[in-house]
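Taken from a larger complex, these chains appear in their original positions, while the remainder are omitted.
Labels A and B are assigned to the chains in the order they are written; within every chain, residues are numbered from 1.
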């Protein structure tokens, strides 16, 4: 299940919802608002989603993960609205009988989410400036998939 | 890709480019540049590509279509999909969520 949330996420509660007796391993990813990005001091963020399409595309990604990997369940929640430093922006969790599948699927979900789900991020800087963050242009020499946490 | 500006006004029957109403929603920098989150547009554009060029002229959007994706009726679509009357269209600027 994929959803957007305008209220703070509770990773403990999200994870407990995934647990069931036959799932041995659970891998989760939490993305938090960082205090610095590309050398600029960040005060807070604003996430704006194209809700209808984000939810459709998010659901497609979770369905793909269930198809590609031997997992038991997967879910992902993304915040929208204003967020403070340290708040959780995105959470993804996967359970599986065996941990390798859980790691692979969780990573797949978050990687695809960033590429495919229309959610925009506006950074608010200590200077007062703001900026809609764009992904690095294709072909530009950037450090690869680990670039943005 | 750019449509002549004259065709962007309702011009019924002109070469099959019958005017239609489409609902356009804007997000992020496009919303800020348009000054609104949503508008109903009467257009003779045959495709989302034509519609974007028309609206880009009107709202002075800084992003070229090549940096965007487009959704029609809340699903990803091709830029050269025929534009039907009554559809909703969203031009999707580059995103970097998460």
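Assume contacts are C-beta pairs under 8 Å (C-beta built on N, C-alpha and C of every residue); 3 or more make two chains touch, one makes a residue touch a chain.
What you see is a predicted model, and the numbers here were worked out from it, not measured in a lab.
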Copies of each displayed chain within the entire complex, written as a formula: A x2, B x2
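Assume only the chains that are shown with their structure count from here on.
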Chain centre separation in whole Å, for subunit B relative to subunit A (CA means): 29
Sites on subunit A touched by subunit B in the complex: 31, 47-50, 52-53, 56-57, 78, 89-90, 110, 113-114, 117-122, 132-135, 148
Interface residues, subunit B side, partner subunit A - complex: 25, 27-29, 31, 69, 71, 74-76, 90, 92-98
